[in-house]
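Every protein chain of the complex appears in place save one, which is left out.
Naming follows writing order (A and B), and every chain is counted from residue 1.
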Amino acid sequence: MTPSSALTDPSDLTALAARLASVESRIAETERRLAAAEDELAILRILGSYSPRVDSGDAEGVAQLWTEDGVYDVDTGRLDGHDGLIEMVRGDAHQGLIAHGCGHVPSLPVVLLDGDTAVATGYTQLVVRSSRPGRYTVLRVTASRWELERRGPVDAPDRGWRVVLRTARAMTDDGEGRQLLARSREG
Amino acid sequence: MTPSSALTDPSDLTALAARLASVESRIAETERRLAAAEDELAILRILGSYSPRVDSGDAEGVAQLWTEDGVYDVDTGRLDGHDGLIEMVRGDAHQGLIAHGCGHVPSLPVVLLDGDTAVATGYTQLVVRSSRPGRYTVLRVTASRWELERRGPVDAPDRGWRVVLRTARAMTDDGEGRQLLARSREG
Partner (left out) sequence: MTPSSALTDPSDLTALAARLASVESRIAETERRLAAAEDELAILRILGSYSPRVDSGDAEGVAQLWTEDGVYDVDTGRLDGHDGLIEMVRGDAHQGLIAHGCGHVPSLPVVLLDGDTAVATGYTQLVVRSSRPGRYTVLRVTASRWELERRGPVDAPDRGWRVVLRTARAMTDDGEGRQLLARSREG
């Protein structure tokens, strides 16, 4: 073997570099798509978390799902910020309901993601123990539009999705619930 | 330093090429798995979209979830294609229901994916405002089997999942709902 036969052909290196560039591009695209799937799952987790927290009276846990300045705009009263949410959970009306036995049962929602913002639309049924033993009564069917944001620096430890505005309206003949649901196709 | 010591050892290049081939294989497998997870999320979005659309009277939005030749086979009547779906949403029965106040509340479904086809099985509760103020009545508990397909060329802009056949049966003593649910383990 002559020394030259042992030398690398630069065209091999060029080909390798091209394959590597292709892989780099594919991994970047895969990371982006995966992040979106993770975001969608994270938002499902937030919606799935609300009800166990509110039905167990976990006021702090409920508040933490919202941003500090988040709003829960529900037809029975508008709640502002963590204080408003905590007050609602600790209030007599809610405490009476959960002591009696109830579930704010969440449906499958539809999540639309757009970068660092998202909208999820779904239903909650408020079902409470009836005065008739072994029976429950549906008190509310509520349409919910959850507007969420991811805030803060990319590397912040507490960076994550939070609810900025949840708008909830009972499905009645006033049409407000229908109008909320009609916006489910918008981001 | 002699010139030869500065030359690349071809065995280094061979090792690099082997590592690159391994990465190429892993990224291909990762892309395949990620696509399946995205498909499952896309199908959850379709099922989660139906109810807000139907309860807000968005006839076109409902129809667009199905293929042009898609069928909604429900015990109260079979709907064929987009025209059939649009007619149902715009019909007096449905319009009366949504004007009064109701929710077609979707449960968590189970999605089974198989390439470009999928089956999702779940429940819908039809809950309407009662004549007693502040009460809702469950009119139907419906089992649904959604058969979906992804059609069209791989690079078509409107390529995506659509419902080909949704079969829905109320859970009654006729056993049809049970038979539908019994098929939830089939792809």
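Quick notes on this structure:
As a convention for this text, contacts are C-beta pairs under 8 Å (C-beta built on N, C-alpha and C of every residue); 3 or more make two chains touch, one makes a residue touch a chain.
No experiment lies behind these values; they were computed from the predicted model shown.
Annotation: of A:63, A:79, A:108 or A:163, A:108 touches the absent chain (contact as defined above). For the chain missing from the display, the contacting residue among A:127, A:141, A:168 or A:182 is A:127, taking the whole complex into account. Listed here are the chain A residues that touch the chain not shown: 4, 7-10, 13, 16-17, 20, 23-24, 27, 30-31, 34, 37-38, 41, 44-45, 47-49, 51-53, 55-58, 61, 98-103, 105-109, 122, 125, 127, 129, 134-138. Within chain B, the residues in touch with the undisplayed chain are 3, 6-8, 12-13, 16, 19-20, 23, 26-27, 30, 33-34, 37, 40-41, 107-112, 121-123, 125, 137-141, 143, 170-173, 175, 177-179, 181-182, 184-185.
The criterion applied here is as follows: only the chains that are shown with their structure count from here on.
One inter-chain figure worth recording: chain A and chain B are separated by 19 Å, centre to centre, where each centre is the mean of the chain's CA atoms.
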